[in-house]
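All protein chains of the complex are present and in place, except for one that has been dropped.
Chains: A and B, in written order; residue numbering restarts at 1 for each.
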Amino acid sequence: MITFATVSDLMPIIPELILTFVAILVLIVDLVGTQTKYRITAAVLSIFGLCIAIVAEIQLFGENYTGFFNTVVADEYSILFEIIYMITGIITIMISWHYIAENKMNFREYYALILFAIIGMMFMTSSTDLLLIFIGLEIMSISSYILVGMMRQSVKSNEAALKYLMLGAFSTGFLLYGISLLYGATASTKLPEIVSHLQEHGVFNNPLTGFGLALLVIGVGFKVAIVPFHMWTPDVYSGAPTPVTAFMSAAAKAAGFAMLIRIFLTGIPYAERWDNLMWLITVLTMTVGNVMALKQISIKRMLAYSSIAHAGYVMVAVVAGSEAAISGIIFYSLAYALMGVGAFGVLSIQSKGRTLETYDDFTGYASQGPKEQVMAFLMSIFMLSLLGLPLTAGFVGKFQIFYAALDAGWVWLTVIAAMNSVISLFYYLRVIVCMYMKDPLDSAVDGNEQPTFSSVFAISGLLGTAIAVLYLGVFPNRFVELAQLSVKTISF
Amino acid sequence: MLATEYFPILILIVLGLVFATVFTLAGILLGPKSRGKDKEMPFESGFASKGLVGQRYDVKFYMTALIFLIFDVEIVFLYPWAVKFRELGWFGFIEVCFFILLLLVSLTYVWKKGALEWE
Partner (left out) sequence: MLFTFYLFAVIAVASSLGVLICRNPIYSAMSLVCTFFCLGVIYILLNEEFVAVIQILVYAGAILVLFLFVIMLLNITPDGELFRLNIPKVIGIGITIGFLAQIIGLFLSGLQYGPKDIYTVEKLTEEGSIAVIGRLLYGEYVLPFEVVSLLLLVAVIGAVIIGKRRLD
């Protein structure tokens, strides 16, 4: 007897369906013609599709649909994360248009690939079946491999894509092996069934499950770049086209953590040695990220290392593992998505025909013109938020995570995390000092340039991001409550 | 039961191996031999050979093979449908239609991009 799905099973994946439809439409628009008007159509269509999908998500909020034999769920948890990806997607598309025009690149399928990556992330987040989680992860990964290597004329971009592909494929192998071992031990790929089996039999009584989970940690660890598995991050982030870096550091990382929470923090009983291992990984991730970020001369690389450090802060909450910690992760993912996209986004906007990458490029940036003044101001907001200054989203996120960790009894971990935040002071403030308190290195770059429409579009996107960062910092209550509410839906 | 099911395949493999070995050996043992510098050279339509065998291939071959591989994988997913065709009925048909529809999008994409043309 075959059990078939019904039409009502489609309810939880309506946003995914909308986005799939729009992505294919964008792909077809791209095939129709090469003229500028088609490119604009593609960009506008993508943003429009993302907006509709967000509306659909909001409609689904609170309904808790499940479908396809519990393969997908639309609980509040996944909806919040999916909205984070889509907001990141919108900002990314807004800054990409300018970048594509300025660098004169053959970014034809660009928007469609961003949408496909978001669809992959959504399936990763909303599925409770390891099979579908894996397929979603692969859609996201393959799209990002392509996006990273899309600057075909640039050697750095090609190198980054190749490194990302090779290491990503390896990590996928680990992940798949872990899934198969878990299936061998529990006879299921469905997370609730795996969890109930492990609760009954314990994790470390059977070497198969312990080993399987360890391999899963490796596989997910690659995607979110926690320390022993972070090697690819600086090269890939600095080689990729800057908007793609922004997208990956914000959305792909959030998706990785969403998956990590879904797999590891929904009731699998751990032993103490597991906690010790995760503790070590967390401390390493924070420290290596921050220390390495100190000695970079390229801001793009510095931000890449700082994104490793931020993954470390999120790991603090993963170690704590309480409900408050998970809601902290959700808030932090949103906060980091905004400030990460913003910071990389500022780097993606050219100033007087120059690409901004190193500290030297930013020297005296604020005094170079009206557009530069705005950009320097925005960059300062993002830097201060990444640093975790009060009244910014970064502060609220960090505060929640540290508080949850203290509450769960991880005093030393919190102290180390706070010390790491102090280290990060040096390199974040250095950017601001460079922009405001120094004179430009070469005085040759003066004279006004006419702002193009695409650059205004990009800057308005960044402006919106900065406002959101400040808003989340000043009035975080509503979002914190939403995050706390949504955690209730994933605890099995 | 496995042995009987796959016995014909085994025979096929054995026969293939036997034929290949026998004819190669026969050629070596029975054929007339004459050695010399000109004889040892590879035959290139009568011209003197130049360069190595390992010539650089065009990347076009690779892309064609890659696209072939992807559509090959798509086909593999349809085998189980063919086996269970009657039981799956109209519902299975609709599912496969969606699958093929997306496949069609990729085919259109490849075609319009000119990836199938031998430029």
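Going forward, a contact is a pair of C-beta atoms (placed from the backbone, for glycine too) under 8 Å apart; a residue touches a chain by one contact, two chains touch by 3 or more.
Predicted, not measured: the structure shown is a model, and the values here were computed from it.
Participant: Determine which one of A:S143, A:Q296 or A:Q400 touches the chain that has been left out.
Facilitator: Spelled out, the listed residue whose C-beta touches the missing chain is A:S143.
Participant: Just one of A:E82, A:E109 or A:D235 touches the chain that is missing; which is it?
Facilitator: A:E109
Participant: Across the whole complex, list the residues on chain A that are touched by the chain not included here.
Facilitator: 2-5, 9, 13, 20, 27, 34, 67-69, 71-72, 106, 108-109, 112-113, 116, 119, 123, 129, 131-132, 135-136, 138-139, 142-143, 145-146, 149-150, 152, 183-188, 197, 201, 205-208, 211
Participant: Contact with the hidden chain only, please: which chain B residues?
Facilitator: On the chain B side, contact with the omitted chain comes from 1-3, 6, 54-63, 65-70, 72-74, 76-77, 79-81, 83-84, 87-88, 91-92, 95-96, 98-99, 102-103, 105-106, 109-110, 113-115, 119.
Heads up, the rule we're going with is that only the chains that are shown with their structure count from here on.
Participant: Please work out the Cα centroid separation of chain A and chain B, and write it as a whole number of Å.
Facilitator: 41
Participant: If we count contacts the way the header does, which residues on chain A are in touch with chain B in the complex?
Facilitator: These residues of chain A touch chain B: 2, 4, 24, 27-28, 31.
Participant: Which positions of chain B touch chain A when the two form their complex?
Facilitator: Residue positions touching the partner: 84, 87-88, 91, 102, 105, 108-109, 112-113.
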